[in-house]
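Only one protein chain is missing from this complex, and each of the others stays in its spot.
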Amino acid sequence: MKKVIVGNHAVSLGVKLARVEVVSAYPITPQTQVVEMLSEMCASGELAARFIKVESEHSAMAACCGASAAGTRTFTASSSQGLALMHEMLHWAGNGRHPVVMANINRAMGPGWNVWTDQNDSLSQRDTGWIQLYCETNQEVLDTTIQAFKLAEAVDLPVMVILDAFYLSHTSEPVEIPDQDLVDEFLPRREARLKLDTSDPRSFGSLVRPEDYMEMRWDQQQAMTTALRMYEEIDADWKILTGRRWGAIEPYRMDDAELVLVTSGTVTSTAREVIDQRREDGEMIGLLKVKMFRPFPSAAIRRALRGVDRVAVLDRNVSPGHSGIFAEEIRAALYDVPPDDRPWLHGYVLGLGGRDVTPATIEEIIERAWAVDTPPREDLWVGLKT
Amino acid sequence: MRELRIHGRGGQGAVVASKVLAVAVFREGRWVQSFPAFGVERRGAPVTAFLRIADAPIRLRCEIKAPDDLIVLDPTLVEAIDVASGLKEGGGILINTDRPPSYYEELASRYRVATVDASRIAAEHGIGSRTQPIVNTAILGAFARWSGLVDLESVCGAIDEEIAYRAEANMEAAREAAEALVIHEAAPEVVNA
Partner (left out) sequence: MPRAPYVEPLVSVSRGSTRQNRTGSWKYIRPLYRDAVAPCNRACPAGVDIEGYMNLLREGRLDDALDLLLRENPMPAITGRVCHHPCEVGCNRREYDQAVTVHSVERALGDESLSRPHPAPPPRLHSERVAIVGAGPAGLACAYHLARLGYGVTVYDEAAEAGGLLRQGIPGYRLPREVLDRQIERIASMGVDIRTGVRLAGEKAQAELEGYDAVFYATGAHKGKPMRVEGEDGPGIVAGLEFLKAVNRGERPEIGRRVAIIGGGNTAMDCARTALRFGAEPVVVYRRTRDEMPAIPQEVDEALREGVEFVFLAAPSGFRWEDGRLVEMHVTRMELGEPDDSGRRRPVPIDDDGYTIPVDTVLTAIGEDTELEALPWSLPEKWGSIIVDDFGLAGAERVFAGGDVAGEERTVADALGSGKRAAMGIDRLFRGGDDGGRPAEVTDLRWGGDGQVSMSRWRGDDPVRRTNPTNQVVDIEGLQLAHFRREPSHQERHRHDAVDFSEVNLGIDMEQAIAEARRCFNCGVCNDCELCLILCPDVAIVRREGGGFEVDLDHCKGCGVCAEECPRGAIIMTREGL
């Protein structure tokens, strides 16, 4: 069934279809609708889940870790400062290998206080051991939410489903909502491999000595590697059932492209529009969408960009003192490409704090990327007021 | 692609109007995208909402700066803000007012102006309060007839789908407003229909 819904409700419906058993979350703009709808579903019995009310995001994630450790399918949602407040517990979920799924609505970090979209909140949680999946459309949001549970439970790692504030969270567009039977087939009830058992009480998260700690982290690293492959399998299964797949990365009109824009989130859509026009004008230009940020699909990105002349990475985020974060990661990935085949990489920082990214913004980036004839030494900021 | 902007004040239902219109268009098999002006809303403050309509999936994900048509839920906004800002030359403006389109002489010289007294119609159907009727559904009925972009019955179907409280009265109001629409007779040549 197709319905016109906002991105936040795409998350809620995905969570419902996944037959989540425990939800614990704390409201924050622009995530609130996700939780509102879920709490209504829990109250009405439409979703047979326990909704745990908490006093902060830190507690929400703590409750999720506990519920997940008890073997339940668990969900939360947050944004910006709320996600930052979870930070300690994000590590707990990651290192504790609790397959919690979270929706994070990308919102800028304050101050200056700002409720608009920006990827710095989720990217700041890069090293907490969470899988991160960035979405472009409300359909992708719903599909990814369901996929996320399958992926999380397959590798015992938490997954963050990420969508842009307002451009997705509050924008209504048609979304195909899969049947429950279909989702049930794709995503059976969770069978936890290791869970709390009151009849055989064990200590979870207890002291680990230097002799053992590294092995624990190595196992987590291996699970991340598995997740890369596992996502492709899960995505392929999803395509069999629904006809849709999203890919950890998605090359778009990259045949013989000399300039490739690398994007994530909703900027991708607007860029596709511009690229289509330029292609019609004969310009050798393409696009690479990065959906999966952790684990980082370095090999796939290398394969996609090898031999391209110029790569422009569009970052709606910045690591102060360095560069846009996607640009940084892709630059590192491309270092393994032999120098002859290695593209020039241009980093562009744009759209911070929800500044609108229009076709004109993309055009400007393309013009600048064509214009230079030496690799740029640092990232360029687009749309700065002078 | 057709781009619309809806002006209202917080509490008048501009955002819901954009959603209902989106659903109406979607019911006719086209692609839509609707969203509020992103930000912080307050009751009574000017609010805008947007709508894109197309025959293919919509990929633009940015604000609408140059709309094709406007819907104005509150006539006082015409004086308070530059409602026509960015409106394409020859674009349409549908205003909720008891005045005739000719009253808006300046706007009518550049744009296609139509009016409908949606406040009265909404009040008569008991939608919102008598002093603060909620006009969003009524004016969509008038918009359907005026723009030809969407069928009146699709709007009514969308109201049924989206409005939980007294959908029937809202549908009646929409139908009545379609009848009550007043179109400016000396409309300028449509430039980019």
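Residue numbering begins at 1 within each chain, and the chains themselves are lettered A and B in the order written.
One rule holds in what follows: a contact is a pair of C-beta atoms (placed from the backbone, for glycine too) under 8 Å apart; a residue touches a chain by one contact, two chains touch by 3 or more.
Here the structure is a predicted model, which means the values were calculated and not measured.
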item	value
Visible chains in contact with the missing one	A
Of A:193, A:303 or A:322, the residue in touch with the unshown chain	A:193
From A:155, A:285 or A:308, residue that would touch the chain that is not displayed	A:155
Touching residue (missing chain; options A:19, A:58, A:97 or A:346)	A:97
Which of A:48, A:216 or A:332 contacts the chain that the document leaves out	A:216
Residue among A:4, A:177, A:234 or A:350 touching the omitted chain	A:234
On chain A, residues whose C-beta touches the chain left out of the figure	95-97, 153-156, 186, 193-194, 198, 200-208, 215-216, 218-220, 223, 226, 230, 233-234, 237
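Note that only the chains that are shown with their structure count from here on.
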item	value
Length of the line joining the C-alpha centres of chain A and chain B, rounded to whole Å	35
Footprint of chain A on chain B - complex, ascending	18-19, 22-23, 26, 31-36, 38-40, 58-63, 65
In the complex with chain B, residue positions of chain A that touch it	2, 4, 115-116, 164-167, 170-174, 266-267, 269-270, 272-273, 354, 356-359
